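Pasting in a structure now, in structure tokens, and then I'll have a few things to ask.
Here the complex is missing one protein chain, while the rest keep their positions.
Chain naming follows the written order as A and B, and within any one chain the residues start at number 1.
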Amino acid sequence: MAWEVFSFIGTAAFAISGALIALEEQYDLFGVYILGMVTAFGGGAIRNVLIGAPVSVLWDQNFLFIVATISILIIFFFSKMLLTHWNRWGTYFDAVGLAAFAIQGAMLAVKYEKSLFAIMVAAVLTGAGGGVVRDVLAGRKPLIFQKDIYAVWAAVAGLLVGLGLHKIDIALYILLIVTTMLRMLSYRFHWRLPQGPK
Amino acid sequence: MAWEVFSFIGTAAFAISGALIALEEQYDLFGVYILGMVTAFGGGAIRNVLIGAPVSVLWDQNFLFIVATISILIIFFFSKMLLTHWNRWGTYFDAVGLAAFAIQGAMLAVKYEKSLFAIMVAAVLTGAGGGVVRDVLAGRKPLIFQKDIYAVWAAVAGLLVGLGLHKIDIALYILLIVTTMLRMLSYRFHWRLPQGPK
Partner (left out) sequence: MAWEVFSFIGTAAFAISGALIALEEQYDLFGVYILGMVTAFGGGAIRNVLIGAPVSVLWDQNFLFIVATISILIIFFFSKMLLTHWNRWGTYFDAVGLAAFAIQGAMLAVKYEKSLFAIMVAAVLTGAGGGVVRDVLAGRKPLIFQKDIYAVWAAVAGLLVGLGLHKIDIALYILLIVTTMLRMLSYRFHWRLPQGPK
């Protein structure tokens, strides 16, 4: 059950974040649709390829395709009514997607009995992969390399899932909320890791 | 038979379009070769990875490697004699590649008995994938996100193939010509889809 919930939340959140960036870049309807879909499904595709899970299962997610499609269409037609400050909203939806997919990717790696390190990598790949593809295709510097703490939260979520949190559904939901909030706070208050020498 | 024809046309057209962009960017001989090859084979590679078809069949296409290599070399050494206005010619060859590979990718998805939605996605991935990789590597905004209608034609071609057109060879050839022309007309007359709110 938790798996489906995290897939649902991550897919909708990333589809919206991709669509919002496409709107900012003045893409047309189909461009908005493609960038939303790539963001929603790109991270999972990269994870499956790298983890050795069959990629063809991507195609059996009809429900998620519909979720993403509806999310994108709502944003395309009603974003002006629903949202102001796209840039900020894009970052918030991205934070939700990052957290949900990091946990979901870690759960899959646990199922495949990967090492703790691999579980953390799967969390980062799944959580951040779709956003990286989105940003590269939109010609932007990937969020993952921005100054405010980002992918570390995916790695931490992956670590906690790998240490046993996946056994307790309620703990996973709390982890989702906390991870999302930590990322949002990092963005809001510019929490930063040390940089190298200039 | 139709499969081989579409593979041949798509490979040659995309190899040329990649080589033309590399020439515009002042790449050297090997850079032109690599960008041509990546454009010609990138879309099919992405499609095979995502559709779950074995990627290793890529290597059994010796004939197509030779087709792409000869196409690139002709462009490198004789483009000045053959063409003026590279930019426009690049767009035209890209249109031919888009149409040929969209149809070919949809045919493969039909063979793998995918859903109609997956057939359309395969058409878009195969038709537009190589061009996206080409544009990202050349540091350009992908054609697929430009303002004139582009990938929609690949999706429509995929839809028609999925609805049964793959059974009639002659219909596929007509579809190739019509799809190419629709893309060219979109470029020439700036046909556009609705954009989102500003």
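One rule holds for everything that comes next: a residue touches a chain if its C-beta (ideal position, glycine included) is under 8 Å from a C-beta of that chain, and two chains touch if they have at least 3 such contacts.
Owing to the predicted nature of the structure, the values given are computational and were not obtained by experimental measurement.
Engineer: Which one, A:5, A:74, A:152 or A:181, makes contact with the chain that was left out?
Structural biologist: Hidden-chain contact among the options goes to A:152.
Engineer: Out of B:5, B:45 or B:193, point to the residue that touches the absent chain in the complete complex.
Structural biologist: B:45
Engineer: Since one chain isn't shown, list which residues of chain A touch it in the complete complex.
Structural biologist: Within chain A, the residues that touch the unshown chain are 49-52, 114-115, 117-118, 124, 132, 136, 141-142, 144-145, 147, 149-152, 155, 192-198.
Engineer: May I ask you to list the residues on chain B that touch the chain which is not drawn?
Structural biologist: Within chain B, the residues that touch the unshown chain are 22-23, 25-32, 34-35, 45, 49, 54-56, 58-59, 62, 65, 76, 79-80, 136-139.
The working rule: only the chains that are shown with their structure count from here on.
Engineer: Please compute the angle of the rotation superposing chain A on chain B (C-alpha atoms), rounded to a multiple of 5 degrees.
Structural biologist: Going from chain A to chain B via C-alpha fit gives 120 degrees.
Engineer: Between chain A and chain B, what distance separates the C-alpha centroids? Give it in angstrom.
Structural biologist: 29
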